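Can you read through this structure? Questions will come right after.
Up next, chain A:
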Amino acid sequence: MDWNANHSAFVIASYAMSVLFLAGLIIYTFTRDARARKRLAQFEKTKT
Partner candidate 1 sequence: MQQFANPTRFLSLANGALPYIWAVTLILFAIGLYGALVTAPPDYQQGETVRIMFVHVPAAWLAMLVYTVMALASAVAIIFRHPLADVAAKTAAPIGAVFCFLALATGSLWGKPMWGAWWVWDARLTSMFVLFLLYVGYIAIWQAIEETGRAAMIARIVAIVGFINIPIIKFSVDWWNSLHQPASVFRMGGPTIAISMLWPLLVMGLAYTFLFLALHLISIRSEITTRKLRNLQIARSENR
Partner candidate 2 sequence: MKLLGALLRRDLILAARQGGGVGTALGFFLTVLVLLPIGIGPDQITLQRLAPGILWITLLLSVLLSADRIFQQDFEDGSLEVMAMAPASLELVALTKAFAHWLSTSLPLSIAAPFLGVLLNLRTEIIWPLTLSMIQGSLALSLLASIGASLTLNLRRGGLLISILVLPLYVPVLVFGMSATTGNPEVIMPSLLILSAIALASLVLAPIAAAAALRAYLK
């Protein structure tokens, strides 16, 4: 990869965008999963 080539900004931008969105999706998926499991565990703990 020649970083000084014409239009290399577009290449960087597209890779950055893909990484950003996929990372966001991964983080979102993990936090949602963790939150769901935490809520369930809390609910089961407060069993009366």
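In the analysis below, a residue touches a chain if its C-beta (ideal position, glycine included) is under 8 Å from a C-beta of that chain, and two chains touch if they have at least 3 such contacts; residues count from 1.
Selection rule: all candidates are chains of the complex that A comes from, given by their letters.
All figures in this text were calculated on a predicted structure; none of them were measured in a lab.
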Chain A in this complex: which of 1 or 2 touches it? 1
Within the complex, candidate 1 is touched by chain A residues 1-2, 5-8, 10-11, 13-15, 17-18, 21-22, 25-26, 29-30, 32-33, 35-37, 39-40, 43-44
